[in-house]
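And now, chain A:
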Amino acid sequence: MQEHILSILIFFPALAAMLGFVVHKDSARAYGITVAAIEFFLSLWLWNLYDPMTSGMQFMEQAPLVAAFGINYLVGIDGISLFIIILSTFFTMIGIASLTETRRVKDLIITLLFLEMTMVGVFAALDAIVFYVFWELSLIPMLYIIGAWGGPLRIYASIKFFLYTFTGSLVMLVGMLFMAYFYYQATGQWSFSLLEWYRLILPLNFQLWLFAAFFIGFAIKVPMFPFHTWLPYAHGQAPTIGSVILAAILLKMGTYAFVRFSLPLFPDASVFFMFPIAILAIIMIIYTAMVAYAQEDIKQVVAYSSVSHMGVIVLGTFALNVEGISGSIFLMIAHGVVSGALFLLVGVIYDRRHTKLMSEFGGLASVMPRYATIFGIMMMASVGLPLTINFVGEFLSLLGFYKQSHAFTLVAGTAIIVGAIYMLSAYKKMFFGNVTKDENKHLKDVNMTELLALVPLVVITVWLGVYPKPLLEPISHSVEPIVQLMHDKAQTAEAQARIPNLANPEAMNSQEETR
Partner candidate 1 sequence: MEIYLYIALFAPLAGSLFSALFGASPKTSVTGIVASGLLFISFVSSAILLNYVMMGHTVHVEMMTWIAAGDLYIPFGFVVDQVSVVMMMVVSVVSTVVHIYSVGYMDHDKGFNRFFSYLSAFVFSMMVLVMSDNFLGLFIGWEGVGLCSWLLIGFWYHKESATWAANEAFIMNRIADLAMLIGIFIVYWNIGSLQYDVVFSQIANLPMPIITWIGIFLFIGAMGKSAQFPLHTWLADAMEGPTPVSALIHAATMVTAGVYLVVRANPIYSLIPEVGTVIASLGAFVAMFAATMALVNRDMKRIIAYSTLSQLGYMFVAAGLGAYWVALFHLMAHAFFKALLFLGAGNVMHAMHDELDPFKMGGLKKPMKWTWILMTLASVALAGIYPLAGFFSKDLILEVAFVEQHYVLYTVLLLTAGLTAFYSFRLVALIFNGDERHLEHGIHPHEAYNFMLYAMAPLGLLAVIAGMVFKTPYYEMVTHLLPALEYHIHNHTTFWIMTIGTQLFVIAAIAYAYKKYAKAVKVDKKVESGFFYQLLYNQYYIPKLYDELFSKPYRELSRIAWKQIDLKIVDATVDGIANVIYRTGEKTHTMQNGNLSSMLRWMVIGLVVLLVLAVAFTVGYNAVTMRAM
Partner candidate 2 sequence: MEITLAHYLVLSGVLFSIGLIGVMRRKNLLMLFFATEILLNATNIGFAAIAHYHGDLTGQMFAFFVIAIAASEVAVGLGLLIVWYKRTGKIDLDIMTSMRG
Partner candidate 3 sequence: MFEAIAFYLFAALTIAMFTITVMTSQALYALTAMAAGMIFISAFFFILGADFLGVIQIIVYTGAVMALYAFGMMFFDTTRTVVEKRDNPRVIFILGVLAATLVVFILVSPIISTHIEANYPINAAMGNSETIGLILFTKFLVPFEIAAVMLLVAMIAGIVLAGKKMDKSLTLMAEEEIALMSATQAKPETEEGAH
């Protein structure tokens, strides 16, 4: 069983979803929680089995799919994917548990379980096509969730979401096919295995084009400026659970893919594009933060804040050193937790008032103190307060990028300022002041169901902020070989200089000394 745990983890939710068709609709929610909980504990078990000291892929499974074309069912995880998988299963569980939707719950739960399969699949896949399959498949449940349970503009939003990401990923697909073709030219065999691709050293101009192709796919998913405009609509229209999963997991696919694909496959191109991407990331950080500040809808604020934070993640990824990449991966998880929680929180108030306009609220702190507290904690985490989960990631990301560019980091660092501006002002509008609207006077504070979902998130936020080691260590161990691989593959002098050589014993020693 252990050797097939990844497959079990991937396909168990799908199987359960199929069986879920039979379950009576009144019991669907209980069924969903059960399945999601089992899946979550399976993922925890995976963590338990995971050996944090090994740097390579673990739990690898391989089965031929289209052998003639080099497509294999190849899955495996390392420290980078492990935690995002756990995050996925966790959020699915939390999401189903905190579901307040009443319309066609059964369909929703089945959809969510399918979505869970695709999410786990994306992060476990080590074959480009398998990755692509899950990547694309993940769009469909989300499309359905937004389109069927969303707000008034849901159809526009869902189609925009789907087509935008789909378009990007098709370009990426062409890139993948090229990559496979280059591999074919080099070895005479087709292969889509990432691990095989890692061995390929491409000339710079090929790298640039392929990087660009992959970039379009990933950047739209992230979403990076200027490809981000689907996100506010998707979030704005999606039901709470949709936003939560979208923000917590789906967006991470893009940044995860940067680490998995772009960096190790195209080290020279990564260095070449480092600054353009950094500029985009900075625009994302500052510009979207400003846009977030101008929003009138609290959910849109959180949505834009996601974009802003994703900017930091991208920046950290393109720091191309262990600190930055580890930080960005940690921040992915952190942002997942925090933005997921924020969307859940927005959902709480939406359930009560059926509006998300901040002008409709005010003074909620006195009516809903617990809610205000949890919101406050999450907001502070989002702002990147030390000892919350976000800070670790943000700090490491920025620290990492500082190695590459001082000025850019200085500008990007304004994230902590602009982030505070929109978050605090939104919080102020919502929670501070006097209760002006009569409808708000008798709002109920968070109930047990909601607490059940929110408290674990708060605990995680603080726990991992104080003690990130259980995650950070395996992540760091898994990032090291990637960085080393990049350094070894780098051809241009600039790339060699910018990507640190971890194998250099001298460097290691000197670092040891400084400790």
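On the choice of candidates, all candidates are chains of the complex that A comes from, given by their letters.
Convention: a contact is a pair of C-beta atoms (placed from the backbone, for glycine too) under 8 Å apart; a residue touches a chain by one contact, two chains touch by 3 or more; residues count from 1.
Just so it is clear, the structure is predicted and the values come from calculations on it, not from any experiment.
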Identity of the candidate that touches chain A (this complex; choices 1, 2 or 3): 1
Residue numbers on chain A that touch candidate 1, as the complex places them: 160, 163-164, 225-226, 228-230, 287, 290-291, 293-295, 321-323, 326-327, 330, 363, 365-366, 369-370, 373, 380, 385-387, 391-392, 395-396, 398-399, 402-403, 406, 409-410, 413-414, 416-417, 420-421, 424-425, 428, 431-434, 445, 466-469, 472-473, 475-476, 479-480, 510-511, 514-515
